[in-house]
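Have a look at this one before I ask anything.
The complex is shown incomplete by one protein chain, all other protein chains being positioned as in the whole.
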Amino acid sequence: MTQPQKHTWKTKLHEVIYEADTPAGKSFDVVLLILIFLSIVLVMLESVAPLQAEYGDYFYLGEWIITIFFTVEYILRVISIKKPSSYIFSFYGLIDLISTIPLYLSFFIVGTNALLTIRALRLLRVFRILKVTRYIGEGNKLAKALKDSRPKILVFLFAVMILSVIAGTLMYIVEGPEHGFKSIPVSVYWCIVTLTTVGFGDIAPVTALGQFIATVIMVMGYGIIAVPTGIVSAEMAKGGQPEPEPNKLHLNTQVCHNCGAKKHQDHAKYCHNCGNSLHYE
Amino acid sequence: MTQPQKHTWKTKLHEVIYEADTPAGKSFDVVLLILIFLSIVLVMLESVAPLQAEYGDYFYLGEWIITIFFTVEYILRVISIKKPSSYIFSFYGLIDLISTIPLYLSFFIVGTNALLTIRALRLLRVFRILKVTRYIGEGNKLAKALKDSRPKILVFLFAVMILSVIAGTLMYIVEGPEHGFKSIPVSVYWCIVTLTTVGFGDIAPVTALGQFIATVIMVMGYGIIAVPTGIVSAEMAKGGQPEPEPNKLHLNTQVCHNCGAKKHQDHAKYCHNCGNSLHYE
Amino acid sequence: MTQPQKHTWKTKLHEVIYEADTPAGKSFDVVLLILIFLSIVLVMLESVAPLQAEYGDYFYLGEWIITIFFTVEYILRVISIKKPSSYIFSFYGLIDLISTIPLYLSFFIVGTNALLTIRALRLLRVFRILKVTRYIGEGNKLAKALKDSRPKILVFLFAVMILSVIAGTLMYIVEGPEHGFKSIPVSVYWCIVTLTTVGFGDIAPVTALGQFIATVIMVMGYGIIAVPTGIVSAEMAKGGQPEPEPNKLHLNTQVCHNCGAKKHQDHAKYCHNCGNSLHYE
Partner (left out) sequence: MTQPQKHTWKTKLHEVIYEADTPAGKSFDVVLLILIFLSIVLVMLESVAPLQAEYGDYFYLGEWIITIFFTVEYILRVISIKKPSSYIFSFYGLIDLISTIPLYLSFFIVGTNALLTIRALRLLRVFRILKVTRYIGEGNKLAKALKDSRPKILVFLFAVMILSVIAGTLMYIVEGPEHGFKSIPVSVYWCIVTLTTVGFGDIAPVTALGQFIATVIMVMGYGIIAVPTGIVSAEMAKGGQPEPEPNKLHLNTQVCHNCGAKKHQDHAKYCHNCGNSLHYE
């Protein structure tokens, strides 16, 4: 049994930022969620030309405030963990970095295409939305059913691709560039638009033969839309059967501040990964 | 055992309006359903400009007749129940009020935008259609299956939102305002139109890269349309298993005229909620 | 035990026309199917203006040949059955009549709108396609699953209607006649086009608020498309369970020429309905 760690500001910070078991930790998460949401709304509104023209300055100000907050958050996350590299190179660490730096990068880019590049870079901030996935329970049945049916879905998608390439080539021959099917890639695009029952209508067959082939493609699409649905339904139905669920133990949001391991049980005293104490006294 | 209530006009009215076990109660419901239907048809026809120009006066007359009926019905509902507030502030009480008053309100609104406001207000009458939900059996398997799958569907919708925001931003960068993707919100709108396989075609990608990304979005949409279907199917299949159904007892349409509680059993003598007698002698 | 009937030309005709157990009966059915198919193709081709202009005379000739055949078939069907009324007023009897007479009726119609009326009447021949349903096995699992899920599907469709009326009115207020939503019925039509994920794109929202509401409608449509699918899937899955199937007895295509009853067992000697002998000696 190792000596419980001292409750330094670092371990306390770790608890607030990485966990949601304490009131402070919960408040931190709520503030973060609100800021992510505001940040996404801001990125979206900036792209609306009339709004940007009128309120551009406020948007810029708001963006700086949010960026500074996220910068502070990023730094705190790095210093409050014992092995910073385990955070920095994790999925969320990279997302946090990518979604924070665009505004800073805009200072270093000069030249002719500067404005355009900055504009594109700033849109990277939209990836902040991925930070929200932290709050969606992982490992739930939904993901499991999807994962279990992946091989079948891949085979299915492959079959759809083969069908689309052949049908697309056929439509290119039948309709030709004069009716919008201007190349095979475009025809294949149209085929997928039709097979998936999206049907934009930007390209549509006009010859009798083309419309007949389109009918066959649509009815096939109608028939095969049943396949992925059937696959997932069957997986879900299986998932719905009573099964011994040892993972129904309540897992809290504590994160080991030594190795970053997650999913500790409520009464766990030591990290299940590195054996470090989870209690801060 | 409390003394059975006297069969006053009030209790009789309560029986006719709130219940459907007596011939009078059934007739009342049929008349009400027909009037709701006529009322909705009227609101719809009024919005058709040529019809309004020609038959406007008849529509106005018909609307007044229906409004007066609904006013009388509302007043009778209020006075025939012992605790009027339990009706007035119930879901149906509010719907009844909202769908009845627009025509009266049109007298009190004067000024420049009066006509426009009145027009919008009168459309509120369309909410009368919600009164019909009274006649759809509640608590059936359908609603239960939907309710049980709600958490999974919410997680799923959340994933769709995240995907749409990122894909929408991507399409905005790739296609840009010159091809109809004039801002990120519009691109996100297009993304949802595509993911849900609706595909209006008012906006459609024209660049090769844009069409390729659209293809990926569509095939993903095709794949993930399976998810909510699978969820509900699995829930329904579960619901289809033989299970002890204690709620298969026949519940009649009697409503306690004291507290407004519903779902009494056929042989119930007293309200299961307030103990008041249900028999009127 | 009644005396077996004599094998008159009438009973022989009955066997050929109404049954498919003898070589002659099978040949008759094949010829009939081919003629129905040719007849439908003819109706379709006649509607194509350029083809009608060039080959109109041949189409007219072909139509007369087919009509005469169907007339003869109709007369034979009537005279070869003991109770003609049981055929004449049956579903197929009416279809046979409706799809045969249009050409004859064209002689009796004179006047200003004669040509138009005749043209519309002749299209009635398309109903001949319903005669094909004779050859689709009745009482199969598909129809049963659909029938069993009908009450649930009706409740569901009702909910879709209520939703469409309210959402349609909302879109009418938000978008208004200037953006194509020219009346509430048209808006409701658009709503159903969107909810069912058809998405023609002839009408599409252009205001930001309208597009937002459209997004909500689409996501709801995406969610509720799962409901009918789930219902039918669950019913089908139930149908897939092993169950004692007493109706797996082979039923042949013999038809009692006395009362017209169908579905006799292979070894049946007497009509299960009227007790008349099925054997012709």
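To keep things simple, chains are lettered A, B and C as they appear, and every chain counts its residues starting from 1.
By definition in this document, contacts are C-beta pairs under 8 Å (C-beta built on N, C-alpha and C of every residue); 3 or more make two chains touch, one makes a residue touch a chain.
Just so it is clear, the model here is predicted, and its values are computed rather than measured.
**Q** Can you tell me which of B:S47, B:S80, B:S183 or B:T197 touches the chain that was removed from the display?
**A** Spelled out, the listed residue whose C-beta touches the missing chain is B:T197.
**Q** Going by the touch rule given at the top, which residues of chain A touch the chain that is not shown?
**A** Residues 152, 155-156, 158-159, 162, 165-166, 169, 172-173, 177, 182-185, 188, 194, 197-201, 204, 208, 211-212, 214-215, 218-219, 221-223, 225-227, 229-231, 233-235, 237-238 of chain A touch the chain absent from view.
**Q** Please output the residues of chain C touching the missing chain, sorted low to high.
**A** 40, 43-45, 47-49, 120, 123, 126-127, 129-130, 132-133, 136-137, 140-142, 145-146, 153, 157, 160, 185-186, 189, 192-193, 195-202, 225, 228-237, 239-240
**Q** At which residues does chain B meet the chain that is not included here?
**A** Chain B touches the chain not shown through residues 197-201, 229, 233, 237.
Convention: only the chains that are shown with their structure count from here on.
**Q** Can you work out the rotation angle that lays chain B over chain C using Cα coordinates, in steps of 5 degrees?
**A** Rotation angle between the two copies comes out at 90 degrees.
**Q** Please set out, as single numbers or ranges, the residues of chain C touching at least two other chains.
**A** 197-201, 229, 233, 237
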